Structure formats: C-alpha cells, structure tokens
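A single protein chain has been omitted; all remaining protein chains appear in their positions.
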Amino acid sequence: MTDTATAVRKASDYKSENKPTWCPGCGDFGVLSALFKAFAQLDLDPKKIVIVSGIGCSGRLPEFAAGYGLHGVHGRTLPTAMGVKLANPELTVVAVGGDGDGFAIGGGHVPHAVRRNVDITYIVMDNEVYGLTKGQPSPTTPQGMAAVKRSPSMPKMAPRGVPEMPLNMLAMVLAYGGSFIARGFSSLPNQLVDILVQGIRHPGFSFVQALSPCITFYDTYDLWKGVVEQLPADWNPQDRVRAFDLALNEEKFHLGLWHRRDRPPLHEVLGAAHDVPAPERRAALERVMDAFA
Amino acid sequence: MTDTATAVRKASDYKSENKPTWCPGCGDFGVLSALFKAFAQLDLDPKKIVIVSGIGCSGRLPEFAAGYGLHGVHGRTLPTAMGVKLANPELTVVAVGGDGDGFAIGGGHVPHAVRRNVDITYIVMDNEVYGLTKGQPSPTTPQGMAAVKRSPSMPKMAPRGVPEMPLNMLAMVLAYGGSFIARGFSSLPNQLVDILVQGIRHPGFSFVQALSPCITFYDTYDLWKGVVEQLPADWNPQDRVRAFDLALNEEKFHLGLWHRRDRPPLHEVLGAAHDVPAPERRAALERVMDAFA
Amino acid sequence: MPRDLTIRVAGENGEGLLSVGVVSSQAFARMGLNVYTFNTPPAEIKGGSSMVQIRVGEGPVRSQGDALDILMAWNQENYDFHIDALRPGGILLYDPGECRPKESGSQRQYPVPLNQIIREQIKNPRPKNVLAFAVLASLAGVPRDFAETFVRQKFGKRADLLPLNLAAIQHGYEFAQAHIPANGTHLPVVPQEEGSQVLLTGNQAISLGAMASGLQFFAGYPITPASDIMEFLSHHLYKVGGVVVQAEDEIASLAAVIGASFAGRKAATATSGPGLSLMVEEMGLATMQELPLVVIDAQRGGPSTGLPTRTEQGDLDLAVYGRHGDAPRIVLAPTDVEDCFYTTMQAFNLAEKYQTPVILLSDNHLSQRSQAIPRPDPARVPVADRELTDGDRERFHRYAVTEGGVSPFAIPGVHNTPYVATGLEHNERAHIDYSPQTHEVMMRKRQNKILAAEHESGFVRRYGPAEADLGLICWGGTEGPVREAMERAEEKGLRVALLVPKMLWPLPERALTQFMGSVKKTVVVEANFSGQLANLIQSRLCRPVLRCNRYDGMPFTAGDVLSYIEGVANHD
Partner (left out) sequence: MPRDLTIRVAGENGEGLLSVGVVSSQAFARMGLNVYTFNTPPAEIKGGSSMVQIRVGEGPVRSQGDALDILMAWNQENYDFHIDALRPGGILLYDPGECRPKESGSQRQYPVPLNQIIREQIKNPRPKNVLAFAVLASLAGVPRDFAETFVRQKFGKRADLLPLNLAAIQHGYEFAQAHIPANGTHLPVVPQEEGSQVLLTGNQAISLGAMASGLQFFAGYPITPASDIMEFLSHHLYKVGGVVVQAEDEIASLAAVIGASFAGRKAATATSGPGLSLMVEEMGLATMQELPLVVIDAQRGGPSTGLPTRTEQGDLDLAVYGRHGDAPRIVLAPTDVEDCFYTTMQAFNLAEKYQTPVILLSDNHLSQRSQAIPRPDPARVPVADRELTDGDRERFHRYAVTEGGVSPFAIPGVHNTPYVATGLEHNERAHIDYSPQTHEVMMRKRQNKILAAEHESGFVRRYGPAEADLGLICWGGTEGPVREAMERAEEKGLRVALLVPKMLWPLPERALTQFMGSVKKTVVVEANFSGQLANLIQSRLCRPVLRCNRYDGMPFTAGDVLSYIEGVANHD
C-alpha cells in the first residue's frame, strides 16, 4: 500500500474548471491544494469523492474541486455528510467549513458526528473570523481588545473588544470522544497533506483543524507563523488527558496528530443502506405485514 | 451571610398551585424540592426568580414553582435565559431541562452560554432517556445492548442496541471553559441543595448535572444508587485536567463540585440593558444622527 | 342488529385502559369487522384520566362516531366527564365500587364490578383490560370461543399471563351473560380469508408504504405524534436494505436525508409541527438542489408546542408557504389509514419523478388511530425512480432546462459526472451564477416543474351527485366524518357532493373549478381556525367559499358536519 509510488493521478486532476473566488493570499488556497495532494496520494477516483460544505468563504471549496460536492446551508455539513456516508459507505466523504459554520451555527452537530464516529474527514478552516460576511468575530476569535489591535478592520461587531472567551475546538472534540484529532496550518502544506491522508484513511470521524488565515478581515499570517510549533517528540496520541491539558494551556499552536483511537465507525455498528433484490424486499414487507393481520 | 439562619422564607413558599404531573417516583421530584430548599436558603423573592425551561418531562418544572417561568420550545433554554439575564441582571435566572433538551437539540447553545459565562444556573435533569416522548435513547444513554438489558422498555429505537457512544457532559462543559461544574443526584437531596445554593451564588454560568432517574422508561434507581460516590477527599476544584481525566474514566458517578474558576460574567463584560432617562436617550440619538448629516 | 357500535371506555390511565382499546380492536378486526379507534391521552405520562373509543361495525366505519352506544366508566370522575356523550337508549356500564351514576330514564345502566372480580376472583390486577374487553365482547356478540382463541394467540408465549387472561375472559363473559341483556348490540362475525385484513394505525400504514416505495434512509427526531414512524422503521427498515438514524434534532434529520438523497437513495423523515418549523431552511435547500425526498408531518394542535396529543390541520400554510424565496414543493395529504399506505407510495413516486421534496400531511388522529383495512397491496402503485444521466460527461448538465423542467440526476460513485449541488443560484451546469438571466430561467424551471404536477391523475376524489346544492371540500383525515355526514345528509334528501383533493400543492385547480361549477355553494371543512385550504383555494381561484372549521383539538364528528350542512341548507 505505498500510495505515493503507485499513484496514477496527479494533484491537478482534482481541480475543477472553476477558478477560486477567494482573495489572493487567502489561507484557503493552501488547504485546497493540500487536499488535492492528499487525494492524489490516495489515488482516489473523483467520482467516488463527495465534498460537503456549508456557507462561508471556506464553504466554496467543493466548487473548486473535481469530485462531487454538496454545498448546503450554513452549519449543517456534518449531518449532511452522515447522510451521504450511510447512503453509500464506499464513498470518500470530506466535510469542510469555517470556524463559524462548524462551531457557531453548526456547533450542535459536532458532538453527535463525533460520538457516532461517522466515517468522514472534517476539515475546519479556522481563520478566527467570519470571512464571507466581512469580518465579524467568530467563536474562535480571541477575547478582548487584543483582536482589535491585531487588525483594525476586526472585529466590526465589538467596539469594546470581543466579550466572549474563544472556544477551544481541540479540547471540545477530545471531550466528545473524537477518534482522530489533528491540527495543520495552511502555510505548512506538506504536513497538512500528511494529516489529510491519514485522516481520510482513518475509519471513523477524523477531525482536522486547518489554521487558514483570512488576509482580508483578520490577517494573522505573521502572528501565526510565529506561534506554530510541532507537537513534542514524545507525544503519545493515545493520551487523551495530556492532549486536553495541552489544548487548554498551550501558548503556541501545536501542529500534528493530537489524538487517535480505534472505534468502529457508525456504518459498521448501525449498518448502511445497501441494495436488496426487489423480490426479497417484497417478501420482507409481507412478513412485517403478517404481524398486523 | 448565614442564609440558613436569617432565612424568612420556607421551601414550601416556592410551590406553585399546580400539582406536578410527573410519574410517581420520578427523580424530578427530588430536583424540584432541592430547588425549593435552595431558594429558601437564599431567601429569594419569588418575583425575582425566573425559571427557563424547554420541552421534556423536566421542562415542566417551572409550572410547579412559584416564581416567574418561561417554558419555551425544545432545546433553547440557554439563549432564552441569556436574554432574560441581560435584560435585567438583578433577576435570579435558573435554566432547567433534560439531557435531550440540553445535549441533543440544544447542544449547540451550551458551548456559547459557557464561553460567555452568562450568569445563570443550568440544571440538566439527566435520566439518560427521552422521558416525555416515551423512551427513545438520549445523548447520554449508554451504548450497546447493556441499556436494553437494564430496562426492557428501553430503548424503543434501537432494537440492536444504541449504536452511539454517549456524550460526557462534564467533560464537555470542562472543555467549553465552564466556571462552575457540579453533579448531584436527586436521591441525595441535601447535597443537591448545597450545590444549587452555591451554583446560584456563583457569578457566572453554573452547570449542574442532576442525575434524576426516569422510573417509567429507564429505571436506573438501583443501578445508580450502587454507583454514586463522592468526589475524593483531596479533590481540587481548580484542577481542570484531573477533572477531565476523571470525567472520561470514571466507572462510578462522582458527586460534588467538580470544577470552579473565577471569570467575570457576561453582563459585567458586555453590559446589560438598563434604564436611561428619555431626554438623555434622545440626546444620544441626535448625536448619532449628527454623523450622517 | 346494529349497523355499528360506538363504545367508549374511560378510566384511570395506567390501569391498562389503553390496552382495552388495543385488545378489543384486534379481536374485532379478526372477526372481520371494520374498526376505527380514537383516544385522548392525558397530560400526565402515567396516570391521569383517559378514554379509548372503538367504533366497530360490518359496514364502512368512517369516523369515531357521534353519541356513544356503550359507555364503560371505571370511576366517578370519568362517569361525570363522559356520561353526556352517551346517546339516549345507550348502555352505561359502571364499576359500582367506584362510581354512583345518576338515575336516567333514557339510558340503560348496568353495574359491572370490575375491581371486585379482579380482587376476589382473578386475584391479580393485570388482566383488568381483558376483563373489560370480555364484557364488551360478550355484549357485542363476539363468540366466547373466538375470544378465547384470540387470547391464546396473543398471550400464548407468556405462561404467567395466559391463565390470568383466560380467567378474565371467563369471568367477563359469565358476568355479562348473567347480568347484561344484549338487546340489539350483537354484531355479526364476517368470514374473511386469513390475513386479508390488517389492523394498522396511520403511522404504521405510512411506514409500510414507505418501505414498499423503496425507502432506504430514514433520519428523525422523536416527537408526538410522529415518533412511532421512526420506531417502527428502526425495527424493520434494515430488512429491506435501509438504515435508520435518530438524529440530534430535526434540522440534522433533514440534512441527513438531503445527503442520502444526493447520494442516490430514497430518503425520508417524519415529524410534527415544531419539527417542520425547524426544517424550513433545509426544505428550501432541497427545492434548490432539486432533491427527491419525503417529509412526513403528523400535524398536532398548535400553535407552538400547543396540544401535542390533540389533532389539528394547522400546518397546511407552513407546508405550502414555509420557505424564504419562491421555493415550491409538492404537498399531499392522505385521508384515512388505508390511504396512508398508498398516498405515501405516491409521495415517494412524485418526489422521484419531479426531483423535489414532498410533504405528506397527516394528523394526530389519523396517525394514532387504528383501522381495520384490506391488506395493502404494494403492486397497486408502481414504484417510480428518478431519471438518471446516461453518464456522458460532456452532455451532462445537472440542471438542464428541459420541457418538463426535470433534469437527469447523477449519483456519486455510480456516474462519472461529478457536479456540485449548491443552494446558491446556479446555471444548468450547476455552477454558481448570479446573472439576472440565469436567475430568471432557473426560477421558472423550478416553479413550472412543480406546477406541472397539478396534472397528475388520481389525487382528487369526488363523491355524490354530478350536480348538487352544496359542495363540500375537505382534505386529509377529515374525509371520513365528512363522507359520513354527506351520506346521512343524502338520506335526509339533501343534495350534497364532496371533493377531496389529496394533492394540496400544486392545487388541482381544474378539478376544483369544475367541482365548484357543479354546485351552488361550496364549503371547505377543515380542522383549523383560519381556513387554510379555503384561503388557498380563494387565492388561486378567486371564488369565495364558505368555511366550516373546528379548532378545539378534537377531530370532526359526522354529526358536526351534518349540522353544519343542515344549517346551510335551511338558510336558503
């Protein structure tokens, strides 16, 4: 299974005919190209890929890729992706979206996708801001005035500083019982490719926080380049408690595979839709009806 | 501030004229009477209490209490309670609801109420089942066949066992950054009263998981009586990581104050609605309009 | 021999009251009789006063009945509450240990010491339901050996319960035969082929209809009175290759259904008003992405949380108009339990044929009641599937503008024609496109496609003479009592016709226009306050209609409708 060696498809095979509409310099470009490379490494057939997204700059991603895409409404990527996967477990299902899409309006779906261990890869393109709606704070925007100082255009909404403490998505997904949790950075594409390859291969819910700066409304490039750091050399991805500790207390952004554990994916526990010949289906139906006769 | 000594109101003063409609033996009776006692200890004026609830057996609680109540729709207690509190921070706002109300349909609101540190007390009456809709599994129902064995009527929905891993609410609220996190048991009322008194006094978001068995659809009385245990004597409620460790790995239900930290509540950071004399308001409005002339 | 009997048993919930209804209706159905039940659950989960009503007869039984033929009251409170519903000449059975009825000149009163028999003879409270059943069965002419066989079949596997229940049959029959003269209460045994009749609730019939249509994905969230569809399917859908998920809420349910439909499966969810309200945004997406799917809405009393265990037809407006922007879909309403099966099949078929969400409007009363019906025959409705692309990448336009507005569908993993379904405005190739031209063309495509469904046949039923003085229009579960009222009105010499549209959007305008042209006055009968169908008809046809509305949470009775009809008739 040396995918890189046997790969017949190139990253560029996963490009669609639509030119990305993102601002030049947007971090999302890095995520998109990492995804193309991961697909190529895994040599996935585009017709068996479904990318599900919500609304946001990040949510436009499926249109720029060559597979199937479902660009749904704001915040509902995860249950939608679950529907796709349970309808046909042979598909590779990738869900993508922003920090707002995933952790504000969509935040109620994350715990359930995680606990079900739906076999999809979920990439949150975290820019700590609402990009598409032009610069309001998101659930991950840092608290207080600091944010305002970093970028004069941000946040529109909080003249006296963002009043809320930001959410910590890694700690949250750990608490939900996530079976694959990783963090990458759009400006470090090789690692991101690697994480995505592992995540797609992981049989279960793979959570990938992809730091992906918004150059227009909250430019964190310089800041983030200064604070990213690899996970310690002795990191044990089985150790959930240490991961929680780090997530809550890190001063830097640690990149890499934070946590991994084996749990059967939902479609194995619950079953999935599958074809049954019509006569068998008919017979089964009649047996059910017999009970009411 | 020895409330017990100076209290002039009795627990029975907080009873409304409506007789509870719960099944005889329902755990929710214990929660209700603990709440009455806590109100009495704090000597709260009923007209300054607002109990906000969603839908569920547990959601009926406000009608049985003498204060103001807002019995809203399913799953929206927390933002509703936030509206009440920000409208008038002098009110004592208590939100109550079930495990489904809070962690299924309402699960998206919990992280935000917690990170905002809205100054309310949120009691989740956790019976690990959907009571009002007659016995479907909830987000806290144990996974697999075990549940079915414990109670033959449960779960209606999962003939081959609940496929999902249950959510761990304490770990979740810890990950969200909760400032007051405790667990009580409806069958141990004294401790629950104590927790509620502390929670109501705590200036910020107080999360109380109240184990409260559903005698009709998932009778866990015997089981739970056997597995509840107090937090260890050397417990340090500041230690978030140990709390997370215990939450994830406990085989018993540990009762008591799990975690506490100081953070200013939302209405102090953001401000709240308050009366301003009409001429001042008018003058402020004119100043705003001047900028557009 | 009576045409039919309307029997009500009222008592404390939790004493097996609800199961008296279940046992009796099963037994009557086995006798080959028509059965129609009606319950009002109490506000409490356990305990509280409740009643079950069974109407049973040889001829068609179209509604829960008006005045009662037999009332069995288990205690004083229930006697007081229900006695006025007993018709003159009707039979009151009461437990003399619990209840002291007032003297009545016009009603026959018999004490039935249920609790005493339980206490002293059976010595176990469990079979109170079967005891009550036995008394009623005896009165209704169910042969005792038939009742015994029934109990043996039902409890045969429970060695602890069988003897108790057989004893209950014995004591019930013996008591009844000794103390209650069965004047004019005996119903016939109607020979029937084994298995040719089934006793189903509306929700069961809908679930079976969905299975027969090829449903393979169901996601839902519990809510009264729709939950039992999900429960039923979770027990059975896997047998036909399907899967059921209990989602975290209704939005997630519909989102998952959208995902599954996009991936090529027939998919559905079921909910009630509050859930449908939450689904509004995802419904618009399904219209925009042209995805086939079915949303079942078992309406209950509203607004808001309302009256969860009561009935109403208050969600029609929401079903038709609940979307931002012009996002049409098809709305159907089955009319009785048998029709639930077939109309559900049609719902799936139309969803596939028009690549659109279809809302199926049932109601609490229809969902929850049991009716004995001829065993459904799936072959009567040929199953339709969505039109698929031929897989030619160059030619493939997911939203090709075609004559009928329907464009070929591509299935991930199957067709080598990937595309992105988006909720933003898009052109034929599914690319995002905000140009005025594209928006205009696509608006027309989506709208005209749905409006074309008006011409589907089989969605309008007409009853009565070709020309009439009064034309009734009703929809959904209200059909039964209205038909019954119409039949009674005919007996009284009134010329009444009835039109029942089962498709409510698009509205079958031609049929309605024709109908309204054939009657002197039109009345829309529906169980809501504002006259939602009446408004819809007026908005499309600009012809005023009269309105007969019930909005107290109770289903119409035939008597309600009849007195309205007579009132209108006398007004001329």
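General remarks:
Labels for the chains are A, B and C, by order of writing; each one numbers its residues from 1.
Rule of thumb we're sticking to: a contact is a pair of C-beta atoms (placed from the backbone, for glycine too) under 8 Å apart; a residue touches a chain by one contact, two chains touch by 3 or more.
This is a predicted model, so every value here is computed, not measured.
Shown chains touched by the hidden one, complex as a whole: A, B, C.
From the options B:58, B:80 or B:191, the residue with contact to the chain not on display is B:80. Considering C:172, C:202, C:241 or C:301, the position touching the chain not shown turns out to be C:301 (whole complex).
Annotation for subunit C: contacts to the undisplayed chain at residues 43, 272-274, 276-278, 280-281, 284-285, 287-289, 299, 301-310, 312, 314-315, 317-318, 320-328, 422-425, 432, 434, 436-437, 439-440, 443-444, 446-447, 528-530, 532, 535-536, 538-540, 542-544, 551-554. Within the entire complex, the positions of subunit A that touch the omitted partner chain are 21-24, 55, 57, 73-75, 104-105, 107, 130-134, 136-137, 139, 156-159, 216.
By the touch criterion stated above, the residues of subunit B touching the omitted chain are 16, 18, 46-50, 52, 55, 62-63, 66-73, 76, 78-88, 90-91, 108-109, 111-112, 270-276, 280-282, 284-285, 287-290, 292-293.
As a working rule, only the chains that are shown with their structure count from here on.
Computed centre separation for the pair subunit A/subunit B is 31 angstrom, with centres defined by C-alpha atoms.
Each chain gets one centre point, the mean of its Cα atoms, and the points for subunit B and subunit C are 38 Å apart. For subunit C, residues that reach two or more other chains under the stated contact definition are 248-249. Taken residue by residue, subunit B touches two or more other chains at 104-105, 107, 139, whereas all remaining positions touch fewer.
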